[in-house]
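To start, the structure under review is shown below, and the notes come after it.
The other protein chains are all here in position, but one chain of the complex has been omitted.
Chains: A, B and C, in written order; residue numbering restarts at 1 for each.
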Amino acid sequence: MASKTELEHFFATEFPQADFVIEELGSRSATIRKCITEAHLRPGGTVSGPVLMEVADAALYVAILAELGLVAMAVTTSLNFNFLRKPDSNRDIIAECTLMKVGKALVVGEVSMYSEGDQEPVAHAVGSYAIPPRN
Amino acid sequence: MASKTELEHFFATEFPQADFVIEELGSRSATIRKCITEAHLRPGGTVSGPVLMEVADAALYVAILAELGLVAMAVTTSLNFNFLRKPDSNRDIIAECTLMKVGKALVVGEVSMYSEGDQEPVAHAVGSYAIPPRN
Amino acid sequence: MASKTELEHFFATEFPQADFVIEELGSRSATIRKCITEAHLRPGGTVSGPVLMEVADAALYVAILAELGLVAMAVTTSLNFNFLRKPDSNRDIIAECTLMKVGKALVVGEVSMYSEGDQEPVAHAVGSYAIPPRN
Partner (left out) sequence: MASKTELEHFFATEFPQADFVIEELGSRSATIRKCITEAHLRPGGTVSGPVLMEVADAALYVAILAELGLVAMAVTTSLNFNFLRKPDSNRDIIAECTLMKVGKALVVGEVSMYSEGDQEPVAHAVGSYAIPPRN
């Protein structure tokens, strides 16, 4: 298990380009926030798909490290995305991740993403991660 | 919108081979039960993957028809499955479906499947359905 | 590695309900045929989605066993389907599987499914399988 402070330090030193905020950690769950700026928009004034995909991947990674600890070498094996609504260009993206399975060799989780303040998700993701054996 | 009785009649007459029980209908949600018998097991004494996939597809279809009415000609466009745990060969499968998006042209829903009485899901599915324009 | 004869014997004894024909085995590839009868159709006269999903799962399993041998205990972890065209109710389904990765712990393959004689696929699937460590 890793705490919010430990995770913040880990991402600041190991993934300095990862610009998200850990909002909350729970049992097998994590919520992160992505601050949306001009750089994340695409023509038509909406958050681009790749930005949503990056946020989902980050939320899953945070939830897995929080659960398994920073030593875990989780490797993404598959990710499935469904894009549901056009995100609001003026609001941050909130990603809520829940781990559905935490096995020795495999972790599977799902992520619902929202434009902050909206009830209806803008996108949904399911990801599976292989955990290499520790010797 | 279609009621439980209307849906039961619809499946009995149009899909007589579909052997599941509608347990509950809610707002954009449905729960169905699949009675597990010897015929649904595979070597090793577990419910086969194709049976779980059939149940997920049925749960999504029930939730969509309940929401849009029996006239809806929903066509499955994509289905994604993650298999999480070995189902119990002695218990029915309970599938809980929630629709995440109900648009004019596209409906997307997710399904969690359980061996009855267990808290942890045995499988999870996300499906998207195209709704052809009605003229 | 398992031969066509070994695989046919394996499915006949272990999965007697699996009614498909192994057409061809290649390097990291397999082609199977599913004979379509009345029992596989749904209203509107097309092959049902669950039948296509079962065929894809079988094609992946055949290709994996052919590659790794019958002792392999491959466990499906995820399956993704895209339904592309309405299959012909009068033709068999041909499923062509290619393995994209054959790792020690993970195998990933894709399957294209056709109504026999057609050039355009009716459905496409990608599946990943965990291979438990052999002790």
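The rule we apply is simple: contacts are C-beta pairs under 8 Å (C-beta built on N, C-alpha and C of every residue); 3 or more make two chains touch, one makes a residue touch a chain.
What you see is a predicted model; the values in this text were computed from it and never measured.
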Hidden-chain contact residue, picked from the options A:Leu79, A:Val102 or A:Ile131: A:Leu79
Contact with the hidden chain (one of B:Thr31, B:Thr46, B:Ser115 or B:Ser128): B:Ser128
Residues of chain B (touch criterion as defined above) contacting the omitted chain: 77-78, 80, 105-106, 108, 128, 130, 133
Residues belonging to chain A that touch the chain removed from view: 14-15, 17, 39, 42-43, 49-50, 53-54, 57, 75-83
Missing-chain contacts mapped onto chain C: 80, 82, 84-85, 100-101, 108, 110, 112, 120-121, 124, 126, 128
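Criterion: only the chains that are shown with their structure count from here on.
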Middle chain, criterion being Cα centroid separation: B
Between chain B and chain A, distance of the C-alpha-averaged centres to the nearest whole Å: 27
Chain centre separation (chain B, chain C; CA means) in Å: 22
Residues within chain A bordering two or more other chains: 80, 108, 128
